[in-house]
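One structure below.
All protein chains but one are shown in place.
Moving on, here comes chain A:
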Amino acid sequence: MAHGPQSGFSRWLYTTNHKDIGSMYLWFSFAMFLLGGCMALVIRAELFEPGLQIVQPEFFNQMTTMHGLIMVFGAVMPAFVGLANWMIPMMIGAPDMALPRMNNWSFWILPFAFAMLASTLFMDGGAPNFGWTFYAPLSTEYAPPSTTFFIFSIHIMGASSIMGAINIIATILNMRAPGMTLMKMPLFVWTWLITAYLLIAVMPVLAGVVTMMLMDIHFGTSFFSAAGGGDPVLFQHVFWFFGHPEVYIMILPAFGIVSAIIPTFARKPLFGYSSMVYATASIAFLSFIVWAHHMFTVGMPIAGELFFMYATMLIAVPTGVKVFNWVTTMFRGSMTFETPMLFAIAFVILFTIGGFSGLMLAIAPADFQYHDTYFVVAHFHYVLVPGAIFSITAGVYYWLPKWTGNMYNETMGKVHFWLAFIGLNVTFFPMHFVGLAGMPRRIPDYALQFADFNQIASVGAFLFGAAQLVFLFNVVRTVMGGRKATDKVWDNPEGLEWTVPSPAPYHTFSTPPAVR
């Protein structure tokens, strides 16, 4: 237990250390973020002008599909798991994750799964081209042969997620230092506890729905075929029963990160801690009973439309509680605006915009106009980019000095923030307008009147992409060296992770700390 890390590459292959595994998750996630980002840039380059310039429609469809799958399963989810690996044991005073070898397994499945997914790009008939939501019958009767590989890559990604989630739950429930009662846990730990529960509840449903696809494609079953008595709409129900909790899987840990950062830089304790916990739990509960708001136009009975509309609007209540608490935490605080805080504040503002456009989409009669337009694209990118991505970025800047022992370059961090902030708004804000004007999503060509806003969006996308290179450079430089960080790093931050030296020793809390 007292040893440091092994030397050489085998350290990373065989490691059981939560910090090593956390770092691997984070680097893997960043690589996938760049890969998925390049695909987004292919999309934006093609959409810079109306007409077909750069890619063929078939390839465009493969890009939208792979971009979505890679960003959801390869970039956002692994990044949060990486942060969980690094921070949860340190935050609750545990020596490591509860099941360290399974932890390594959960990680190493991912590069293999994504290699398999990416390899479909080079197969006969091309990669999956039916959108990341892979609706039947597009993904069954009309799908390329590579779909089989896509299905099995989803299976093993799911296995990885379930094992990761089980590990996190076991760690949180079993490994807390004496005195670390549930209601003393940092919110990041709380949000991850609830996220892990959601993961275990819905990843098997995803496995179920891709299995149904596999059987329909290759073994003659009729799940999604009306000829045999099945229903393509069944696919959408099962998929979104997974899919809606999935979007909260991608945002709840973000709530936890922001709830750690804002109090530090507002120099005030978090306002309404227990209401934050209850709000998170309420959001998780509601996430199971709102799925059909993704399918208002598919043809549902009116009772269904009404139920899912009102249930969806209810989510605004606990989410509003959260936004209120973050704003109130900042209210009359002595705020400073270091890079993590800038990202956190941008999170609060821009995520709220995404939440409001979500409220618009929740209104079933209005959704008939918005459905499948760029307004939807604008909405979910506003919750995912400044929501998930900004919070992850904020978390990385916030904890990087603790991980590496070095301070990042603040000026470069601010440059990164402003480039990313401007880039993302320039990219996604105009999409609201073209969407409301009726531009459909997932189309490589568009009517002339949408050209101006699309050009603006494309410029913004490349700016946002360039900003990430600044981020990469800054992080690499910090890992290599730089001004030494103090143990506390910031002005009086709260949490056990700040009581250990910077960089955090390879093994922390081999004996549990005292918790007040």
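The criterion applied here is as follows: contacts are C-beta pairs under 8 Å (C-beta built on N, C-alpha and C of every residue); 3 or more make two chains touch, one makes a residue touch a chain; residues count from 1.
Following the convention adopted for this analysis, contacts and distances are computed from a predicted model.
K.L.:
Can you pick, from "Heme lyase CcmF/NrfE family subunit", "cytochrome-c oxidase", "Sulfurtransferase" or "Putative spermidine/putrescine transport system permease protein", the UniProt protein name of the chain not displayed?
P.N.:
Protein name of the absent chain (UniProt record): "cytochrome-c oxidase".
K.L.:
Among A:Glu49, A:Asp231 or A:Asp372, choose the residue that contacts the chain missing from this document, as touch is defined above.
P.N.:
Going through A:Glu49, A:Asp231 or A:Asp372 one by one, A:Asp231 is the residue touching the chain not shown.
K.L.:
Would you write out the residues of chain A that touch the absent chain, in ascending order?
P.N.:
1, 3, 6, 10-11, 13-16, 94-96, 98-102, 104-105, 108-109, 112-113, 116, 145, 148-149, 151-153, 155-156, 159, 162, 165-167, 169-171, 173-175, 177-178, 200-205, 207-209, 211-212, 214-215, 218-223, 225-231, 233-234, 237-238, 241, 299-302, 507, 510-512
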